[in-house]
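In this view, the complex is presented without one of its protein chains, the others remaining in place.
Chains here go by letter, A, B and C, matching the order in which they are written, and residues are numbered from 1 within each.
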Amino acid sequence: MDKSRGRFSWARILDFAPQLLLVVIVAVAAVVDPRIIAAANMVDVLVQATPIALVALGAMVVLVSGGIDFSPAYGVSLCSVLIGATLLSGGSLIEAMVWGIGGGVVLGLFNGLVIGVLGIPPFVTTFASLTIVQGLTLLLATETLIVQNPTLDALGSGSFGPVPIAVLVVGLVSALVVGVVRYTRFGLRSYALGSNAEAARLSGVPMVRQQVLIYVFSGLMTALAAVLLVGRVSIIAPNIGGISLLLDAITATVIGGTSIFGGRGSVGGTLTGAVIVSLVTNILRVLGVDPSSQEFFKGAIIIVALSAEAGFRALQNRASSAGTR
Amino acid sequence: MKEHSPQSGDDRRWSRRAFLKRAGMTLTLPAISGGIAACGPFAGGGGQSESQGGDEGAVGQGNKTLGFAMINLTLPFFVRMQEAGGEAAKDYNVRTVWQSADGNIENEIAIAERYVQQEQDVILIDPVDAKAFEPVVRQAEEAETPVVTMGNKVEAGWNFNTLYPDYENMATVARALATALDEKGQIAFLVGSRGNYVSDTREAGFKETIEQEFPDIELVSVQPTDFDTAQAQAAVETWLTTYPDLAGIASVSDPLVLAAMNAAENAGRDDILYAGHDGDAEMHPMLKDGSMVIDVLTGAERVGYWNVAVGARIAKGEKFNKELFMPTYFVMADDMASRLADRGLEVDAVTPEEATETAQSYAEEFGPDQPSSAMSVG
Amino acid sequence: MSDRPPQDVRTLELIGVGKSFPGVKALDNVSLEISSGEVVSLVGENGAGKSTLVKVLAGVHEPDEGSIRIDGHQARLQNPDDARAAGISVIHQHFSLVPVLSVAENMFLGRELRLGRSGLMRRRAMLREARRLLGELELDVDPATPVERLTVGQRQMVEVCKAMLGRAWLIVMDEPTSALSTRERDQLYALIGRLVERGVAILYISHKMEEIFHLARSAVVLRDGRHVGDADLSTTTEADLVEMMVGRQVEEVFPRTEARSGDVVLRVEGLDDGGLLRDATFSVKSGEIVALSGLMGSGRSEILEGVFGLSKLRGGKVEVAGEVLEAPSPAALAARGVAFIPEDRQEAGIVPAMSTQHNLGLVWTRGRGRAGFVNPRAERTMVRSLIQSLNVRPPNPDSAVESLSGGNQQKVVLGKWLATDPRLLLLDEPTRGVDVGAKSEIHKLVGELKTRGVAILMVSSELPEVLGVADRVVVMHEGRSVAELESGATEQEIMRHALGSAERAPAEHIDKRDDAGESENDG
Partner (left out) sequence: MRDIRFGPQVVRQMLLLVTTCLIGLAFGVASPGFLSLGNFLNIGLQTAVISIIAFAMTCVIVAKGIDLSVGSTVAVAGIIGALTLQAGLPPLLGLFAILLAGVGVGALNGFLITVIGVSPFIATLGTLALGRGASLSLSGASSIDVGQPLVLWFGSSQLLGVPVSVVLSLVLLVLFWVLLNRTVFGRWVFAVGGNAEAARASTIPVRWTQFLTYVLAGLAAGVGSVITVGRLGSAQPLAGEGLEFAAITAVIVGGTKLSGGEGSIVSTFLGAVLVGVITAGLSFLGVRQEITYIVTGVLILLAVLTNQVGVSRPALWLKKLGRVRGPEGGAE
């Protein structure tokens, strides 16, 4: 019995691996350069984590269902440009939201239908739609758009007391996503699809509809990320977001404990992952690492972090298997 | 602060009708693509008919074709460049083809090689790297296809280089910013991405000038942005909290400066001086109110128009030197220019108003009615 | 609500059902009738058409001939939804549960309780319903546990509950006990009893004669896709039923082959893996079959894994042909002519997408041919002769192994090792889930190896198999080798040693170990 309790605590520690990782990184950062953990900088880290977090939440659900979605890379650009162009052509904010969010949903619908109905693997489908979206964005945007909308500005860069509104919004969206993941059948079925697709099919889960919904969800998150970006950045070029945002988001998801083989992933972990990615970028900025080496260090930090986590997991497995045998 | 919020009179570019047309297109295209996807393996025809129209137009008029091999067509500068290039093509009655390498150097070479194969009349390359394009220029030489390399000097003998003095211009920008700051204090610099020739050259010009000539100016940080305004904004946000005394921000490209201003505005900072490059019209209000010290007018539109003009003239048999220089202008408000002059820095600059005129009058500056000599200074 | 016992008697009739696939007539004129509250057994060799019939009932295949009548009305089962709607539920050999979801979530997957027509689930209500149903069926499972933490047996029960929740009145069970421990099997029997009381009909598919006779009233016998006949099990003997299935008399399912035993090939002493296995000592001579017997979880399979180097040993000595191996590893063992045929052929035996030839050559190719190249001609020759001697059907070396029947797959797994001419064969449950005909074929093969002087160490849960073929039986209890019996021992003798000593009868204790073993095995 004692053994089993020991094993449980191991398992519980592992559940918080992303959070532990965050703590370790913050601790190391504090030693290296105290400016990093200054309150104002930490707020920056959080604000800069918001678009990553939103895209990552979409990516998490897709990964949980055993798929992958590359299209948010330029999907964010497309939605941002749609919003900006609507506003600049004299449309109301509501109109702009409809276009922007509509764009994300249509993108998700396209992905979902091609994957679900035509049966083309998600990797190729979303890679192809990424290319298509890039073309569409360029067709639509011929230059940098400068958006000044008080509501969007407040959303992107205002703050409520000491807390930036963007962070509040992401908190709210995350709470909703927690609800969706835990309390709707959409969430349940997404996990089922990723963990054992055959079982889900045999249980009567409508597979095509479920897949369409999953990619629409990802498209919706893409669009929300675009809304926040437009609010915060205001200067929208057709290359806003792009591959680097997507890679950050997927890295965040995986650091947060989502398995890319489906079935596993949590909102809390994903958010932590987003903060970690944002923090690592921030640390490199604050330390003034040479631009040529930034990518190198980012890659190195991520590899070290994941290796530590994987090593930890292996240790834990060994401990637990020794415990039961 | 509000008065220099970077809102410009750009609404004209975004008429409601144009937007609806474009947005409509954006949403119908997936449907069309889907349609193509549904009708089976002969969709190759979809792409084909699309272009035939274009081809016919070209062949029908019997005019020359210029092939552009670009690093990237998604960046704002290139987007504008291509737009103005289109105008030039109309004025010069040539057809232009613009293809993007998406940042991949092998792709760009492949595009250039295909242009040789396709017997384009002139090939214009915006080279990721000067060395790497020597082999393909030699290929073009064998096919006797003229080549113009843009913005980055390729020494292969055969090609024309269309250049503007990036390094020197950025050195002047550095001097202007430093002088405006009384030659002391902390500044930071936003670059595009490492390995990008234009960004690297401008960075070197700026950085080396500051280091050599202004010992009391501290360049605290250089951040890469991938030319993405969102990343630029994030970098500046970090600076503003990490370096509370930051007094100046410069960048290799104007949209990044806009993002920096936006970040500063959000942080409630209105005491920072900016300096940029490109000469975008959006910067004029800030030049006038004194928050922006200096800008360099190359002008994406001018660059686009100029290169097409040079290409078209070469195609039609005009003779040029191997190196052509496009006149660039420093843009400064009058009071800023006199302030700097008081402190001993004379910069031969135009006012924002003049710059607007110059930037928009590229069609006259490099139009078909001009003599060959108008294509280059010096 | 959804799980009340149906009041009236329902019936399903298949009348002259036939189904063809390109080149094969999988089902030919099969008729079957089953109604509420009865257990009917479906028997036949692998490849006899049982799975096709199950798929017809599950709505996966639609028959080309004949008709299906439910409660006397013509019915069409075009897709799984139709079958579900008709109240038919199939419990597959490979579970259709989602490991990461909880028991309750699994039970309600696809038919979640919602608030009105919204997408919101009533989690608490689902949990409550699940708990109530589990309680009614007297199952001791917490509905909030993730399914991946359940034992195989518990998962089976959850599957049944899930079917009940879907108002199934006909549950098809496809070899449900093949991976269960004795205790779990008994629990399943009890559950079936309760289901029958509630008026559920059960179509029970199994190879095990004893449970067919124990549970079912009648049996429907299939052979080569044809309906051979129905057997009233109260009047039919086991031998008759087997004859109906096989179409000939099977003299002996477990034939004994005589051979001269020679030198000791394997000697183990004090084997201990720090887990289930504590202390095992015995030896195997060439030309001899030694069976390891004992309850599940008594460390039988762990011996084979330990000897073959698949798990790390903490203590003890493994000696192969007089050579003591310091750290046994699969490669080292294979190099010394030891072959291991694992228990779960889907999981650890075959590579499904590979061809029969490549599966058979998997071990053989190593070290043969020059510089790491495969010699295709030699491999072809080897494979052809193996296919012939193993009687693999269809005998096409290029067909993917996943398309073969279970028995034939098992032959391929066996053949993979036979190709290497082993001197010691480690067999883990060689005939589990294999039909009678293939069982006898496999043992004929093992017998042949024995006459050729191969030493064979076999783990089997089936006592008739142990008693039938083994020259000696080593009985395991709680990780220790407690007895060594010569051939001719009785089932009672083995069981007495396996349970420790009969007097103490620590049955409950054993059950606990039992479960632990299970969860290890499927983890």
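By definition in this document, a contact is a pair of C-beta atoms (placed from the backbone, for glycine too) under 8 Å apart; a residue touches a chain by one contact, two chains touch by 3 or more.
The structure displayed is predicted, hence computed values, not measured ones.
Every visible chain touched by the undisplayed chain in the complete complex is listed here: A, B, C. Remark: the omitted chain is touched by one listed residue; of A:Val64, A:Leu88 or A:Val114 this is A:Val114. Considering C:Arg111, C:Arg278 or C:Arg432, the position touching the chain not shown turns out to be C:Arg111 (whole complex). One of A:Ser80, A:Thr125 or A:Ser174 touches the chain omitted from the figure, and that residue is A:Thr125. Residues of subunit C in contact with the chain left out of this view: 81, 84-85, 110-111, 166, 310, 330-331, 333-334, 340, 342, 347-354, 358, 361-363, 365-366, 369, 372-374, 376, 398, 416. Within the complete assembly, residues 29, 33, 36-38, 40-48, 50-52, 54-55, 65, 67, 73, 95, 97-100, 102-107, 109-111, 113-114, 117-119, 128-132, 134-135, 194-195, 200 of subunit B touch the chain that is not shown.
Interface residues of subunit A facing the missing partner chain: 113-114, 116-121, 123-125, 127-132, 134-136, 138-139, 203-209, 212, 247, 250-251, 254, 259-261, 290-300, 302-303, 306-307, 310-311, 313-314.
Heads up, the rule we're going with is that only the chains that are shown with their structure count from here on.
Chain centroids computed from C-alpha atoms place A closest to the centre of all protein C-alpha atoms shown. Centre-to-centre, using mean CA coordinates, subunit A is 32 Å away from subunit B. Averaged Cα coordinates give subunit A a centre that lies 43 Å from the centre of subunit C. Subunit C has its Cα centroid 70 Å from the Cα centroid of subunit B. In subunit A, there is no position where the chain touches two or more neighbouring chains simultaneously.
Across the interface of their complex, subunit B is touched by residues 35, 38, 40-41, 43-44, 47-48, 51, 78, 82, 85-86, 88-91, 99, 102-103, 106-107, 110, 113-114, 118, 132, 134-146, 148, 157, 229, 232-242, 244-245, 281-282, 285-286, 288, 290-292, 294 of subunit A.
The touching residues of subunit B, counted against subunit A in their complex, run 5-8, 10-11, 13-16, 18-20, 22-23, 25-27, 29-30, 33-34, 37, 72-76, 79-80, 83, 191, 193-194, 220-224, 226-231, 233-235, 237-239, 241-242, 255, 258-259, 262, 266, 280, 282. Contact residues on subunit A toward subunit C in their complex (touch as defined above): 182-186, 188-189, 191-192, 195-196, 198-205, 263-264, 322, 324-325.
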